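One structure, pasted below without further comment.
All protein chains of the complex are present and in place, except for one that has been dropped.
Showing subunit A:
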Amino acid sequence: MGAKVPRNFRLLEELEKGEKGLGAEACSYGLDEGDDLLMTNWNGTILGPPHSNHENRIYSLKIHCGPSYPDSPPSVTFISKVNLPCVDPRNGNVDLSKLPSIATWKRDFTMETILIEIRRFMAAPANKKTAQPAEGTNF
């Protein structure tokens, strides 16, 4: 096993990847405040997957990376209203344990992994035709 990349350097790598747009086109993320030396609060967006009720919608999310990230997962909250089994309908909090491929958190997972998995979950046969709240509404 290789060297264990400390939290801050890991977040800098994620930031640089996000800024260069090397990540998946359908998801993006960046720091909430460009001078947050602790790199705690992030914004994410997910472009709703095609052939689903989410198509062409842009969902905004908040991602909070605490001091133990990436050993523990960040907390992820939808700002835009969405109807999904992994999202608390009262406040938009995402229950990551309900997302099949990241239910068991691994240190290698990134914010990008999470956003892509949420998007995949939106497109899953069980979820893609679920009725959605009016576009543009927030939690």
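What we mean here is this: a contact is a pair of C-beta atoms (placed from the backbone, for glycine too) under 8 Å apart; a residue touches a chain by one contact, two chains touch by 3 or more; residues count from 1.
The rule is short, and it goes like this: contacts and distances are computed from a predicted model.
Given the options "Ubiquitin-conjugating enzyme E2 2", "Eukaryotic translation initiation factor 4E type 2", "Sister chromatid cohesion protein DCC1" or "Endoplasmic reticulum oxidoreductin-1", which would UniProt use as the protein name of the unshown chain?
For the chain not displayed, UniProt's protein name is "Ubiquitin-conjugating enzyme E2 2".
Have a look at A:4, A:20 or A:51 and name the one touching the chain we're not showing.
A:4
Where does subunit A touch the missing chain, residue by residue?
Counting over the whole complex, subunit A touches the hidden chain at residues 1-6, 8-9, 12, 15, 31, 34-37, 39.
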